[in-house]
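The complex appears here without one of its protein chains, the remainder shown in place.
Labels run A and B following the written order; every chain starts at residue 1.
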Amino acid sequence: MFKAVIGAEKLKDSIESISTLVDEARFRLTPQGLSVKAVDPSNVAMVSFDLARDAFDSFEATEGELGIDLTKLNGVMEMADKSDVIELELDETAHKLIVRMRGLAYTMSLLDPSSIRKEPKVPTLDLPAHIVIRGEDIKRAVKAAEKVSDYMSMGVRGDTFFMEAQGDTDSVLVELKKDQLIELQASDAKSLFSLDYLSDLSKILAKSNEVTIDLGKDFPLKIRIKIAQGHGDVSYMLAPRVESE
Amino acid sequence: MFKAVIGAEKLKDSIESISTLVDEARFRLTPQGLSVKAVDPSNVAMVSFDLARDAFDSFEATEGELGIDLTKLNGVMEMADKSDVIELELDETAHKLIVRMRGLAYTMSLLDPSSIRKEPKVPTLDLPAHIVIRGEDIKRAVKAAEKVSDYMSMGVRGDTFFMEAQGDTDSVLVELKKDQLIELQASDAKSLFSLDYLSDLSKILAKSNEVTIDLGKDFPLKIRIKIAQGHGDVSYMLAPRVESE
Partner (left out) sequence: MFKAVIGAEKLKDSIESISTLVDEARFRLTPQGLSVKAVDPSNVAMVSFDLARDAFDSFEATEGELGIDLTKLNGVMEMADKSDVIELELDETAHKLIVRMRGLAYTMSLLDPSSIRKEPKVPTLDLPAHIVIRGEDIKRAVKAAEKVSDYMSMGVRGDTFFMEAQGDTDSVLVELKKDQLIELQASDAKSLFSLDYLSDLSKILAKSNEVTIDLGKDFPLKIRIKIAQGHGDVSYMLAPRVESE
């Protein structure tokens, strides 16, 4: 069983943090909360999402799994105002999720979880450089980088975190010294990433005042944010593109 | 002859309430005001519009009929600010309508009224259920219903007014009890309507704090609103779609 009540803004932010990578996802239910692990269709990016029961006004669930069409759920959430309270209820017999808001009930058919790609194993990585930065600063660098290239490198040089893109004729360089960052644990690092993914992610990250980035040398990038007023954790892992030089 | 002065917002609202159904209309002039009766090209919806001379800052007219291209007049009104005062004057010799606002004069050729579809006869219907509701509540239900179907039913069950749409897998139900409505004269009723029409109408209705709905069983829907600060009456009639079951 599953029955929960949550503020619309928290739920919207939660769904968007997952739907930026996948259109459908398996939501794992436990009495302690909700979680999702998913990898994008190209196997380049991975999301690991956890929303604790404390994020909800009320939350009751037994162990289970829900297959959810995120595009559809995003569409339903568009009808909610930020201040609305959303009620979610699983109709186990009909295999539907009922989403209620201010007198409106949307009955959404669930997907068969086994039809959705399996949960990925999240690898443990040893990433030496560690940066805490405002999400807005990432979005701005990504937007500028997109003007000159399809790829952007992120790295640490001495006491400076940098994001850099090299185009055929033009280039973009953003440098943030330790005192312009919230935190920096320096260690030489540099990896190249696809701007396609960074662009989508940066829209989510821009809402966050503290984004934690872990970096290595030609290694995946790990990005972590808190959502739902600290009751949710989202972490992304993005594979590097190896520079052909 | 026809010469009148009116606030831009009142005139905009008036024209839009008609142009939601038809692109051209015959405006009937009398010394008491303006009126339009029109039916949409598919014969599914009808509008009956009356704007009393009190809605105008000044109004002088003899009996007559003007054929007006509403798309064009909407375009002219887009140039006006809400607070502008609009002067309308008929140039009978040239068969043109002059629309003046803040030093700008737009001279618009009139259409031959006989080239525009005849005024429909508005049928008198005996619709037992009677609801007064905020326009925003209709718009919200219509927007949700469009996500799942092309049709929406409206009805009354006991003390509850409902709007409902059934899709192949998903469904939407909005229920408003008597105390969530401005007024309810209950009587069992349910009819199905095309969301194409309801969607256009709901944009007009959303501006209105009080929308009066009359409903029957598989009968047309009648919707009435006041416009122009109470000096104008607009009523729509929408044919039901018979459910094939």
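Here is the rule we go by: a contact is a pair of C-beta atoms (placed from the backbone, for glycine too) under 8 Å apart; a residue touches a chain by one contact, two chains touch by 3 or more.
The shown structure was predicted, so the numbers you read here are calculated from the model rather than taken from an experiment.
Peer 1: Have a look at A:3, A:117, A:143 or A:241 and name the one touching the chain we're not showing.
Peer 2: A:143
Peer 1: Out of B:3, B:53 or B:72, point to the residue that touches the absent chain in the complete complex.
Peer 2: From the options B:3, B:53 or B:72, the contact with the absent chain belongs to B:72.
Peer 1: Among B:103, B:123 or B:158, choose the residue that contacts the chain missing from this document, as touch is defined above.
Peer 2: B:103
Peer 1: So which bits of chain A touch the chain we can't see?
Peer 2: Chain A touches the chain not shown through residues 140-141, 143-144, 147-148, 169-176, 180.
Peer 1: Contacts of chain B with the missing chain: which residues?
Peer 2: Per the touch rule, chain B residues meeting the hidden chain are 72, 75-76, 79, 103-109.
As a convention for this text, only the chains that are shown with their structure count from here on.
Peer 1: So the centre of each chain is just the mean of its C-alpha atoms; given that, what is the distance between chain A and chain B in Å?
Peer 2: Whole-Å distance between the two chain centres: 45.
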